[in-house]
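Every protein chain of the complex appears in place save one, which is left out.
In this document, chain identifiers A, B and C correspond to the written order of the chains, with residue numbering beginning at 1 in each.
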Amino acid sequence: MKPETIERIRKFTTDRDWDQFHSPANLAKSISIEANELLECFQWSDTDYDLQHVKEELADVLVYCRDMLDALDLDEDEIINMKMDMNEKKYPVEKAKGSNKKYSEL
Amino acid sequence: MKPETIERIRKFTTDRDWDQFHSPANLAKSISIEANELLECFQWSDTDYDLQHVKEELADVLVYCRDMLDALDLDEDEIINMKMDMNEKKYPVEKAKGSNKKYSEL
Amino acid sequence: MKPETIERIRKFTTDRDWDQFHSPANLAKSISIEANELLECFQWSDTDYDLQHVKEELADVLVYCRDMLDALDLDEDEIINMKMDMNEKKYPVEKAKGSNKKYSEL
Partner (left out) sequence: MKPETIERIRKFTTDRDWDQFHSPANLAKSISIEANELLECFQWSDTDYDLQHVKEELADVLVYCRDMLDALDLDEDEIINMKMDMNEKKYPVEKAKGSNKKYSEL
């Protein structure tokens, strides 16, 4: 995400005095709620979806994730790289290649 | 997200031949599933949470969002700015300031 | 649900002194969390699922729904019939038959 996009999201919140509502718990609920509006685009069909609607709902998920990074003062690249370290160990290429099994079943 | 972080996420998937599982519908399910592992950190308390666990689950949400942007060939900043245009109209500052009401009730 | 099953669920909670955690908001989170453990059974395939796992997760959703009915002192049949009245109006047979469109698009 570009710095100006991050700034736009922050300004949207502060202009409306909404930081008071952005507790980590409320943002976790919000991410789940928006994730399910995204899921609703695929409720009855995996292939016949409205791309414009998908874009809007995915954007909503990303905006609330950005709000949560801010609320907890986290660096996006840092937490992702920390988690990718874990994922790469949990799913070694030689075991996981071409498989959709959970790590606990590999 | 830095270009090298995006590249790491992509390499993780292609190394494991997992692009075949990354249909938009499957990724929408995955985003919701991870969003709820994040929500689980706040299941019984809004304030007593395990920050390390929160970081890991938020990272998982962000990684699947990145996968979905890739699966649909979307630009993150473009879809967010498109949605922020909509949000700014739905929630005018003078009406929304300090309120947690939905736009349809403002 | 049989009266003795309902009683078993209630006894499970009171024996553990867990009513204190069963606020409507916490139960709403819990229903979503369990619904997503159910969804995880279908994360990468619609047809290749573990039926035993599905049964366990669907049961968890139903138990938390029962807890929420209790927390709010609601009658299951009453709220379902109230909602079915609404659904039957929103989805008239002649318009909705064979269609998976949302009522707002019918």
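Heads up, the rule we're going with is that a contact is a pair of C-beta atoms (placed from the backbone, for glycine too) under 8 Å apart; a residue touches a chain by one contact, two chains touch by 3 or more.
Computed from a prediction, not measured in an experiment: that's the story for all the values here.
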Residues in chain A touching the chain absent from view: 21, 26, 29-30, 32-33, 35-37, 39-40, 42-44
Touch residues of chain B, complete complex, unshown partner: 29, 32, 36, 43-46, 100
In chain C, positions touching the absent partner: 1-2, 5, 8-9, 12, 15-18, 20-21, 23-26, 28-29, 31-32, 35-36, 38-39, 41-42, 45-47, 49, 51, 54-56, 58-63, 65, 68-69, 72, 74, 76-77, 79-84, 86-88, 91, 93, 96-100
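Everything that follows uses one rule, which is that only the chains that are shown with their structure count from here on.
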Distance from chain B to chain A - Cα centre to Cα centre, in angstrom: 2
Cα-centroid distance, chain B relative to chain C, in whole angstrom: 25
Touching two or more other chains - residues of chain A: 29, 32, 45-46, 100
